[in-house]
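One protein chain is absent from this view; the other protein chains keep their places.
Letters A, B, C and D name the chains as they come in the text, with residue numbers starting at 1 for each one.
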Amino acid sequence: MDILSVVGLALAFVAIAAGQILEGGHLSSLLNGPAFAIVIGGTIGAVLLQTPLPILKRALRQSIWVFVPPNISLEQTIDKVMEWSNIARKEGLLGLENLTEGEPNPFAAKALQLLVDGSEPEDIRHALETELTAREDVAYQATQLFAGLGGYAPTIGIIGAVLGLIHVMENLADPSKLGPGIAAAFVATVYGVGLANLVCLPLANKLKSIVHQQSQLSELLIEGIIAIAQGENPRKVEARLRGFVQH
Amino acid sequence: MDILSVVGLALAFVAIAAGQILEGGHLSSLLNGPAFAIVIGGTIGAVLLQTPLPILKRALRQSIWVFVPPNISLEQTIDKVMEWSNIARKEGLLGLENLTEGEPNPFAAKALQLLVDGSEPEDIRHALETELTAREDVAYQATQLFAGLGGYAPTIGIIGAVLGLIHVMENLADPSKLGPGIAAAFVATVYGVGLANLVCLPLANKLKSIVHQQSQLSELLIEGIIAIAQGENPRKVEARLRGFVQH
Amino acid sequence: MDILSVVGLALAFVAIAAGQILEGGHLSSLLNGPAFAIVIGGTIGAVLLQTPLPILKRALRQSIWVFVPPNISLEQTIDKVMEWSNIARKEGLLGLENLTEGEPNPFAAKALQLLVDGSEPEDIRHALETELTAREDVAYQATQLFAGLGGYAPTIGIIGAVLGLIHVMENLADPSKLGPGIAAAFVATVYGVGLANLVCLPLANKLKSIVHQQSQLSELLIEGIIAIAQGENPRKVEARLRGFVQH
Amino acid sequence: MDILSVVGLALAFVAIAAGQILEGGHLSSLLNGPAFAIVIGGTIGAVLLQTPLPILKRALRQSIWVFVPPNISLEQTIDKVMEWSNIARKEGLLGLENLTEGEPNPFAAKALQLLVDGSEPEDIRHALETELTAREDVAYQATQLFAGLGGYAPTIGIIGAVLGLIHVMENLADPSKLGPGIAAAFVATVYGVGLANLVCLPLANKLKSIVHQQSQLSELLIEGIIAIAQGENPRKVEARLRGFVQH
Partner (left out) sequence: MDILSVVGLALAFVAIAAGQILEGGHLSSLLNGPAFAIVIGGTIGAVLLQTPLPILKRALRQSIWVFVPPNISLEQTIDKVMEWSNIARKEGLLGLENLTEGEPNPFAAKALQLLVDGSEPEDIRHALETELTAREDVAYQATQLFAGLGGYAPTIGIIGAVLGLIHVMENLADPSKLGPGIAAAFVATVYGVGLANLVCLPLANKLKSIVHQQSQLSELLIEGIIAIAQGENPRKVEARLRGFVQH
């Protein structure tokens, strides 16, 4: 559970609600059906138009990471690679064979398999880097879905506000409706800017950080697997991997 | 048929129309001939001025992909390369000769031809990468046409709105025309921002995704053709290509 | 003659004039001497301050390309290289000597000269790539002059509008002047945004496309000259160059 | 103590307070609880949502550098490397062993350790560059926390202002409250834009400069350690390092 994500989201909404109430406003004046329809419908529409289906599916699956991040521990991965290195030293590369099945990280499983197959170090590196590039590519594209929502929401909030103002201007004859009309029009701006800056853009950035960490972990795995394939001793393997861990 | 494109475009326009009607406005107040002339004419004018003719033609041909995307299946392409690999193994590279003609993808056809001609692997790679770079270059430039429309439309919408406001300000003496005049002026903003954010920019991004997928498919083809040229066995060829497929 | 440039520029100005007239406004209300002085003077001043003299001269010479583009045909250049390749095959590299003088493209002339001088292929590549980098560098900097005009014009249009509004606000006592004053102030915005989006930015982008095409043509020439220097047969030279041509 | 940071921060706040007082305004009219809650709460919320916990901790630790920068002297580091080079020349690499413990810079300590261990120059370079890349990566991500605060603050200031204006518009019936209401609404904009431009963005840029200097110092260390490992004489080591120092 990513506590920061929960706290951040809650803090932002509580702050805005508290500010609104402290100013003497009603939260109900921030509820506006037509503005909601325009901002949510328009933003989602724009993003559906621009996103290929496989990227959309991936983004939806990936979005859960904001609250339940995948297990990414460079330290644990170094321990695991050290264990493999020790097994390879004692039992040879074939000793790693029965670990492949149980490995939960598919990238690590593939790396182990290449090692067990006795591929040349350079072939292992080439295969794993092709795989890593393709993985990163899909994962970053999926984070772009949320960046896209965050990019379109404010401008579509402006469309909503301008539509509201057009409505007000056409009924300028009745001044008593002027204030509430402008107020209602402005709610679309709040929806658009808030959706983008309090939800979508931070969420896209958190997902990008996670994808970046996964890539680093994969790079550590490549480095470790190559070191084992080159027959380096476990202590040297560890020394090569320690550099990846920085706080 | 790209269902997401249709759904996205429809959702955005339905949402805005619904919002407008729920607010009590008329859709007819969003129709404004002069604003339409300024925004559409100005935006298209700016893009024609900046685009070379061959890129314009390519962009128009390419735009259909938003709704009818080209067939890009990495899996099917791996199967095809595997088939070629098996034929090359059994019948030699010349066995691939009669496949060249029937190959629908021109990049794959050229790759096959180079293979059949018995070129060196490094020459094949160089020739195919030159071709891929030139292809990507033209295809990305064509997607820029839509990004250009999306870039100019909002600022030209502002020109339209300011022209409308100038007109209103010059006739300030008659207050009854003030409201409708401002309302009409604002319609140009809706056209500009809407055209950009609900149509042109998402469309440019969808096309960029498709061009990106085509490039990946071409890279997979290069990798596969090189593996065949190096005489690798079909199982190893497949292993090298599987890394490209990620969901 | 680049028809698209003429049509694009004409379309944009006709659209805005037509919109203004359809709305019932007068074109004369878009003419405003002080606004013109501020926007044009301020924008040109900012660009003169930022541009070194040789880049300014180059940009002025280069600007004609928007309407009369240089002759850039990859196909014709391939034909020319093929001809050189055939001559080199029949008469040796010295057979190319009398072509150097008549060659209109100075980059091609230099490439031919290096070939005739009997330089090593790697030295030819190094010399031509240094030359190409320096050429591209100057040519792109010159396109930046127009991008600079397009970047400053809208903000200086805002300065003009704010100066106009300051003037209006200082004379708020006479309400009959309020409307026309605001109208006049807004004209500066139209000048700034229009100059940028209908003229300068599209023009900068067209010039960048042309410079990009010239670079591609130079890269094709380098590839072809190297192939001739390596003594490849004309059919192989052509195969290496065909990949550059994509529509 | 970084005097420029203190002077810069003080100057900006004094200038704004002085401007406000010179104009005849009260500083108290810039104090507004609800606006403060919205801008600070919303901005911090957005940044917590987007930042992984280890990066947050690192950013907090790193923020002290704005006022108490770490000791980064290229000249002193060259002197230190020269000393190592002289020791290595006289006593061999093992003579450096007892320096490793006392070395305050952990990167330099690791570099020394690799030297003492007798690793090959290329292995030292590979290990130190992996370490440097990972260090830079974490340090730059931490500076992004402040860039993130600076990015969200103005837009959340706009949310605060629009919420205030909605409140004003809903109470348009009482004109005496109009002015103070709008004034209060605008305070949120001042908070957002000021927080970003007077504090967060300059602070992020100062931190980026410091991280950049640290990286240069690490690159100098790598270059020096490699030169010692290659057995170059101290005068040549110094010549290779002097190029890093520029004023």
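Everything below uses one rule, namely that a residue touches a chain if its C-beta (ideal position, glycine included) is under 8 Å from a C-beta of that chain, and two chains touch if they have at least 3 such contacts.
Since the structure is predicted, the reported quantities are computational estimates derived from the model, not experimental observations.
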{"item": "Selected from C:47, C:66, C:108 or C:203 as touching the chain missing from the view", "value": "C:47"}
{"item": "Chain not shown: contacting residue from C:10, C:64, C:94 or C:172", "value": "C:172"}
{"item": "Touch residues of chain D, complete complex, unshown partner", "value": "2-5, 7-16, 18-20, 22-25, 29-30, 66, 69, 154, 176, 178-180, 182-183, 186-187, 189-190, 193-194, 196-199, 201-203, 205-206, 209-210, 213, 216, 223, 239-240, 243-247"}
{"item": "On chain C, residues whose C-beta touches the chain left out of the figure", "value": "33-35, 37-38, 40-42, 44-58, 126-128, 130-131, 134-135, 137-138, 141, 148, 152, 155-156, 158-160, 162-173, 184"}
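The criterion applied here is as follows: only the chains that are shown with their structure count from here on.
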{"item": "Centre-of-Cα separation between chain D and chain A, whole angstrom", "value": "24"}
{"item": "Residue numbers of chain B (touch at least two other chains)", "value": "none"}
